[in-house]
Each structure stands twice: as C-alpha cells, then as structure tokens.
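Here the complex is missing a single protein chain, while all its other protein chains stay put.
Which chain is which? They are A, B and C, in the order written, and residues in each are numbered from 1.
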Amino acid sequence: MDFTLSPEQVLLRDSVARFAASHPANGTRPDYWKTFAELGWLGVGAPEDVGGFGGPTETLLLMEQCGRGLVASPYVSQVVFAGSVLREAGRTDLLKQLVEGKRRFAVAYEEPHARYDPSRVDTQAQESAGGWTLHGTKIRVLDPSTADTYIVSARSRDEGVALFLVPATSANLERSAYPSEDGHDVAELRFDGVRLDRDALLVRAGDGLEVLEAGIDAATAALCAEALGLCTVMLETTVEYLKMRQQFGVPLSSFQALQHRMAEMYIELELMRSMAYFAAKTLEDETDPFARKRGISAAKAQIAKSGRFIGQQAIQLHGAIGMSEEYKIGHYFKRMSFVERLLGDRDYHLRRFVELTYSAPREAVAAAW
Amino acid sequence: MDFTLSPEQVLLRDSVARFAASHPANGTRPDYWKTFAELGWLGVGAPEDVGGFGGPTETLLLMEQCGRGLVASPYVSQVVFAGSVLREAGRTDLLKQLVEGKRRFAVAYEEPHARYDPSRVDTQAQESAGGWTLHGTKIRVLDPSTADTYIVSARSRDEGVALFLVPATSANLERSAYPSEDGHDVAELRFDGVRLDRDALLVRAGDGLEVLEAGIDAATAALCAEALGLCTVMLETTVEYLKMRQQFGVPLSSFQALQHRMAEMYIELELMRSMAYFAAKTLEDETDPFARKRGISAAKAQIAKSGRFIGQQAIQLHGAIGMSEEYKIGHYFKRMSFVERLLGDRDYHLRRFVELTYSAPREAVAAAW
Amino acid sequence: MNLTFSPEERAFRAEVREFIATRLPDDIRRKMQAGDHLEKDDYYRWQRVLFERGWIAPNWPKQYGGTGWDPIRRHIFSEELSYGWAPRLLPFGLSMVAPVIINFGNDEQRARFLPRILSAEDFWCQGYSEPGSGSDLASLSTKAERKGDNYVINGTKTWITAAQWADWIFVLARTSPVEKKRQEGISFILVDMRTPGVTVREITTIDGGHEINEVHLENVEVPVTNRVGEEGGGWTYAKFLLEHERTGTAGIAACRQMLTQLTELRDREDIEDRRFDERIAEVDIELTALAFTELRVLAAESAGTRPGPESSILKLKGTEIQQALTELALDAGGPYADVALARHYFNLRKATIYAGSNEIQKNIIAKQILKV
Partner (left out) sequence: MNLTFSPEERAFRAEVREFIATRLPDDIRRKMQAGDHLEKDDYYRWQRVLFERGWIAPNWPKQYGGTGWDPIRRHIFSEELSYGWAPRLLPFGLSMVAPVIINFGNDEQRARFLPRILSAEDFWCQGYSEPGSGSDLASLSTKAERKGDNYVINGTKTWITAAQWADWIFVLARTSPVEKKRQEGISFILVDMRTPGVTVREITTIDGGHEINEVHLENVEVPVTNRVGEEGGGWTYAKFLLEHERTGTAGIAACRQMLTQLTELRDREDIEDRRFDERIAEVDIELTALAFTELRVLAAESAGTRPGPESSILKLKGTEIQQALTELALDAGGPYADVALARHYFNLRKATIYAGSNEIQKNIIAKQILKV
C-alpha cells in the first residue's frame, strides 16, 4: 500500500498542470491536439508497441490536472473512451493512428430514452452483399466535430450488439451538432440508411456490448479524476474567497456556519479523491467485468453526489459573485454539473451497483471485493 | 381560511395539557382510562348520539398535547384506530361502549413480512355451520393487554378481506406480549384455529380493507399530531439547554453552527405542524378514499422525515446528557423513533403516495387536490 | 378552525383565472411556458392589461390605486398569475419603492411617482447592494453629499435586476459619515436613470442570461426633494422594504407549475423509475407542507398579525424547493439534452442567495424566533 508517485508520474502530472495553467480554456475549446500528440498524452493507457505508456493511474493524474485547469478538450471522449474501445477490440492499427494524432474517433452509443444504458440499442445494422446499412439515432455523442470516424453500436439481426466504424462524412448521416454550456461540442447523429463497407465491422454482434462497457467504464473513471480536479479548485477558491471577503467587519470565513460548510466540502472532496483512486485501481486490478462495473459505478455514484454538493456550495458561499459569468467559479460549477451526469448519473450508477451487488449471488459479491 | 380555535377546542386542549403535565409518564404506562372516559376524551371523533363530539381537529389537539406530555396511553390504538374502524363499520353499539370506557378494542392487521401493507393478509377465516375459524399470525398489535376484544383482518375464501371481533380470551389464541422501549405494550398474536360465533363478523369479506384503511389513516393522522407535540418539546428543550449550557466561557447557543441547526429544526417543526393540520383537514374534507390516502401518506412521510431529524439533532445537541436515561430528552426521542415508523414508515408512505399519484390518471390527481 | 376557502373566495379565483386566460397575450404565455427570458415590452404589455383592470397593485392601499383585497385574495391572485403562466409583476416599483413612498414619502412624492408606477410608465430598479456589501448591507459606501438643494451621489451599486430597463432607481447612500452605528446616516434617494453620471454595465450570469447589472453613479446630482423621509432615516425604510420582499419569494404556485412540467418531462423521456418518482414525490410533499405553512402565515395576517420572521421559512424552503425542481428536471433530461433545462438550473442557483441569503434567514430564525 503505497500512494507515492513514481518520478515519471510526477513528471506527467506536472507537465499537464503547466499546460493547463498556460492554456486556460474557460468555456472555449482550443484544439491543442497536435501538442497532446507530441507530448505523448494521446498514448496514455495504450500499449507500448503503439507508442503508449502508463495505465489508469496515469490517466487519473492527467485528467485531475485537466479538471484543475478547466481544460475543455475531447480527451476523455476521443482518447480514453475511443482508445479503450479500440484496445478491447484488438485494433492496434487504429489505436496507433489515434496515439499519433492521425485519426480521431468519437463513440456514439446512447439512444433516445435509453437513459445511459448502452444495452438499449434500437439502431439496426442490416447485412448485405457489399457490407452493412445502418438505421437509427444516437444522442449525446461527445466531441463529434473533430472526429473523422464514429464508433457506433447497432444490433445486427438477433445476434446482439455490434460496433461499427462509420466515416464522419458518410452519406445519409445527419449530424445536429451544438455547443454545450460547458464548452464541448455534442451532437445527435441520425443514420438514415448509411452504407458501410464489410470491414466497417469493428466488433462482431454479441461482443459489442462488453467492449463498449469496458470503454464506458474507462471513460467514467477519467471523468471521476476530472471531477476531483474541478472540485479541488472549487474548494480552494471558496476558502480563499471567504478568507478575503469582509462582511460585518470580519472575514466571512470567521462565521462558524460557513466554516462547517467548508469542512463538509473538504470531507466530500476527500471521499471523491479516494473514489477517483479507487476507480483507477479497479480498472487496473479487475479482470472480471462484473467487479469492474461494480467498482466504477460505486465511484461515479459517490463522485456525482460529492461533486454536486461541492459545486452547489461553492456557488452559494461565493454569493452573488458566484453567479457572474466573469468569475471563474461558475465555469467549474457548470462543468461539474455535466461531468456529474455524463455517462450515467447517480441514479443510474446506484441502480447498476445494486443490480450487480444485491441481485447477484452473495458469494460472488464477497469474492469480488 | 381561519386557524383560530373555538372556545370548546381551547378548553379541550388545555384540559389535556393539564392532565399531561400532572401525569408525566416517562416510559411507564399508567392506565387512566376511567379518567379519559369521564372527561369525554374517549368520545372525540365519535358521533354525538353515542356520546361523542368533535372530529379530526379535536383529535389533533388532544394528541398534540399527549405528545407534549409524553403520555404513553393506548389512545391512538384503542380510541382513534379502533373507534374509526367501528364507526366505518357502522357499529354504533360497540362505539358507544368504547366511548363509555366499557369495552376496549385493539386492531390486529399487520402480518409478518407484510411491511405495513394491510392488504397483505394471509390469515384465513373458514366459514362453518356455527361460525368461523381463524388461522394466522398478526404482529405489532398495539396495546393488546388492556383490550378485551381484537379486531382482526382475515381472508374469507376468495372474497377478500373481512374483519372479525375476537375476544381476547379466546381458546387457541396465543398472545406473546412484550413491553416496548417507549412504554407501550405490543404483542404478536397467533390464531391457531380460533373458533368464532357467526356474529363475530364485523365487516364482510371484500369490504374489510377499505374500513381498515380508513382506521389506519385516522390513526396515522393522530400519530402525526403526537409527533408534533413530541418534537415541539424536543426543540424547546434543546434551545433552553443550549442557552443555559456554558462551554468555552459562552453559552452553547452562541455558536452559529448550532444556531443554524436549531433554525433547521424549527423549519422542520413548522413543516410538521402544517402537515399535522393538513392530515386533520384531509380526514375532515375528503370523502374520496383515494384522496384521503394520498393526503395521509404525504403527511406521514413528511412527519417521519422531520421527526427523525429533530429527534436525532435534539440528542446530538444535548451531547452526552442526551444519552442519559435520567434526562427527559431521550424519552421523547425514543417515542418519536417509534411514532416515525408506526403504521408505516417514510419509505412505505412515499411508495403509497407515488402509487396514488403518478400511477393514477393525471386528471384524477388534479381533481383530488 | 376553518381550513377551506369560502365560496366568495372560490368565485374570486374563478374570475381571476378567466381574466388571465382571456387577456394574457398568447406570445407571452408561450414564452413563460418555454422558460424563455422576457423583454421589457412583455412586462409592459401585461402590466398595462392589469392596470386597466385595476388589478396592478394588490398590496397598495385602495386610496392610491390598490385593490383593497385581504391577504387571502391577494394570495389567490398571486397563485392564479402563476397558474395562468402570467409574468410576475416586476416588484421594484410596485412592491418595493411604492410601499416606502406611501409610508414614508410626502404627498408630492406620492402624487408624482405612484401613478406612473401603476400605469407602467416608469420602470424601477433597486440600488441596495454594492460590490463590497452583500449580506452586510449596512457596510455600504455610496455617498450623497449635500450641495445646495442637491445631493451629489458617488458610488457603485451591483446585482441590480432590470436596471437596463429602468427609468428610476432608488438608492441607499450615506448622507453623513459613519459615526457610532453604521446603520445611521443612510438616506433613501430616488434617482432618474437619465441623470448625467448614471451608467449601466451588463453582468452576464452563468446561465448566459442578462438580468443583472452594475450601476455606476459618478457625480450624479439629484434634488434634495428626491429623498424619501428623513435624512439619515434610510435604514428604517430599507428594513421595512426587505421584510416585504421576503414574503414574496416562496413562489409556491410557480413551483407547482414546475412540478407539472417536470412530470410531463418525465413522461416524454419515458422515465419509468420508481426511485425518480419518489424523488419527485419528496419535493411534491414538501411543497404541500410549505403551501400549508403559507396559508397559516396568511391566516395570521388576515387576523391582523403583521408577517413576522416566520416568513423566513417561506423564503428558505421555497427557494430550496425551486432548486430541487430544476435539479430534478436536469436529471430527467440528462446532460446536454436540453439547454433550457441546464440554464434554468444554473439560473436558479441565485434563489438561495438573493433577498437575504438562506444563511441570513437561518440567523433571523435563530435570533428573532428562537431568541438565542
């Protein structure tokens, strides 16, 4: 049991921190993809033979700093999420291109009314002589505008969920993109008979869901780390502001009710920190998908709760200035509000945790911890 | 809209308050039934022709004072609950005997694993030439030791739930009574072939559940009023104690964090007060059982939540002395802990409220409010 | 105890409902239902409709153009405005400055200002908060120096709703330096927004909206006759005004509307999840408790008791419930589902901050009710 970082990890953390500090991105989305590739960050978590290094812990360190710096980049969606899917699918060729920054992928899996559940797939892939034809709708596709290829889940006959590689420029593919309130781009994709080559099949029917869920879990862990960074700054900023701000002739921080609130924020932050690490450890250790899903859902459920509390209290304790777009705290709060819900909100992950824990045979659960 | 009390109501309230003040019953259970009958309290809510007076508002006033005085009497179970069932069943003869204090009834409806739900009845009533035979088990029967007759729910063939009058001294009726932590007596009743006369049938099969639920709702409203009284004292006592108790050279009440906690207790108390009145108003106004159940469940769910908070905080703010059996606050806390759960805890009533609200056609709900 | 509305009250409710249904412009109703921001003209048109009906100032004495309604009728009217998707009556003129002018102003001021507030010719805004003084209002530093028959005002007021539309602002300013108590030496002064030296700077809020502003006052000269009441008596009038403000912020009927929209959203999103229904139910029930609490306060008011510190509960729980409802709506829609949901959630974070933060309300309850 040793929480100290290796020199390489310290180096990574500090270089991301420096980048974030010099490239504040409050709500805007500068595209520093080339820099990311050069610094090797697109390879974090990828195997060494495609130019990658590190694993979930390195992703955690990187994303925590992105959170601290409020870097609005497509890192989680295009590197962690898509990268994990490609790795699970065994496509080192594509992963190499991703790591080198030559190709960019966005995963399209959620559907209207699916409420985060990747198994609720109505999109259909019909097999034909030359390949496949897709029909369906995907919502909340993250960072699609900078992606050249979409990874799309679809059902093929009765054989379950498959994953397909879909060029962003495909005919009969309609993209309704819009900027989100927290500086990302998001889209709804409509596949109205999109024709694909035979080799567009990334993961065959029946195996797609497990691959997809591995990617979702990896991306969720990364969001947990980002949340940790966001909330660390929110607490620090709040404490500083309350020490500085005078009311009734004394600093606001001298009021015991506000002190206790900040103490409660600190406690929640420490629980978040533990669960962000726990999520990384879960990804690193667990070969059993059952235990992995359970651990990730526990982490996201906790982080959604703690992050909501810290964000709301940060605004509240700032008072009116927290409502102003000109001041930074609101931007952290907004990003946290989305991170809290992205890839599954607290209700979703609590339910998933319950299903994996109390609906399963007791022995299996005991063994899984 | 007028919340002022009539002179008669003030009289009732004050006389109960005087009784409660001079008969403190911390945890013990003095049986002042004769006094209750003489003062007319056994007739509150009963029709005038059996010697009764008043309605749900009078019950509220009486029970609030019982709560304030921590009077551990079988009033809710034997007067409000049993009395409502007898009234709904149209048995003014028995109601008259109840009001006069000549007979005492306890209702036995809950069964193991039924989790408060009166419709989950496994007890069987077999009809035979001479009458009925009962088989089954009832749990959490309140105040059975002083009752001469039990009102028991049972299924008769496939015709639904019926209610029976069962003499407490019946053969083949086993009673496991035990004193509760809050000074009441409680029992599990086992009916192992209890033979009943033909006229033991109080409410015929199919109608029993509605009658029973009317009684449960009336008793629940009374518990809400008792909770209000309990929590009023808990807040008052806490505020007084914190004003008096010195720490660090100042009264504890001068600490802002504790002031805010007391303010939160006050808010919860006012919400309780509103919902206790709301429950009484619901009983008074609603002829539609659907709306009545919904209103009572709303009240109990709120009161369970607020009462739990006030009770726990009262102990917490008292500190170690709150844990001592010698000091009064713990007794109020314990009684509140049971009242919170009696006849349905927060989970049960929330679920019932949801089923009556969101599962029902929207128009019906709109009309019901 | 009689806890139901009388037949007359129910008839009154029906009359108000009918009026709103027929006279509220459709485009305004649609904006309200969609949660869109309103323009000044939207408020103007609706206030003119009410003005012509004589219903624009329910809480003014009848002699100045008020309706003469009792507290219960005022409550019913206010509920029906919400249920009918009518815009709120902008409070700065009607509910804030007017009662101060009525109670503490002189006849000339009443004659000059009140009719134009009623007719919506003048829009008002409030000049209370300053960058350095939030909850601690008495620490304000805007100065009004006497120069002949004029005051020369210098200072900055901030978080001012609707200043961009306002014709007038009422300003709390120091007319004498702080001596013993900071509450002394403050005056209540009315300033024409077109006076030279008045500038308005927009503040964009985190929901992207523009509701609030900073107002700079630089050597703004106004006649001494624009002062309401005594010189140095401003704190008394300010407190009077704030107590009026607190009652109006529970917004229970508006919450009922939000709750209805929430259940519609839940149906549209096909959320069949008992946990989510129970979360809605928890808010629904608490709202019922608060609505009944409001009736108790109203009944006390009808019986002649002035609204006391109990109204702190209405402000505090009312705003918590508003926030809970926007949170549930955001959860129902999910991230990025509907920009309006997120904006509403972000926007309503203000509710527990303004009109005396909820922390201040707890102080009030502890001190004024629990007497600790």
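The working rule: contacts are C-beta pairs under 8 Å (C-beta built on N, C-alpha and C of every residue); 3 or more make two chains touch, one makes a residue touch a chain.
Only a predicted model underlies this, so the values are computations on that prediction, with no experimental measurement involved.
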| item | value |
| --- | --- |
| Contact partner of the left-out chain, one of B:135, B:175, B:195 or B:341 | B:341 |
| Candidates A:92, A:246 or A:357 - the one touching the absent chain | A:357 |
| Touching the absent chain when the full complex is considered, from B:116, B:164 or B:358 | B:116 |
| Interface with the unshown chain - residue positions in chain B | 113, 115-116, 139-140, 178, 180-181, 186, 246-249, 255, 257-258, 312, 315-316, 319-320, 322-326, 330-331, 333-334, 337-338, 341-342, 345, 347, 350-351 |
| For chain A, residues in touch with the removed chain | 1-6, 9, 57, 239, 242-243, 253-254, 256, 259-260, 262-264, 266-267, 270-275, 277-278, 281, 284-285, 298, 301-302, 350-351, 353-354, 357-358, 362 |
| Where the missing chain touches chain C, by residue | 274-275, 278 |
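One rule holds for everything that comes next: only the chains that are shown with their structure count from here on.
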| item | value |
| --- | --- |
| Mean-CA-position distance for chain B and chain A (Å) | 50 |
| Residues of chain B engaged with two or more neighbouring chains | 256, 259-260 |
| Shared interface positions of chain C, touching two or more other chains | 359, 362 |
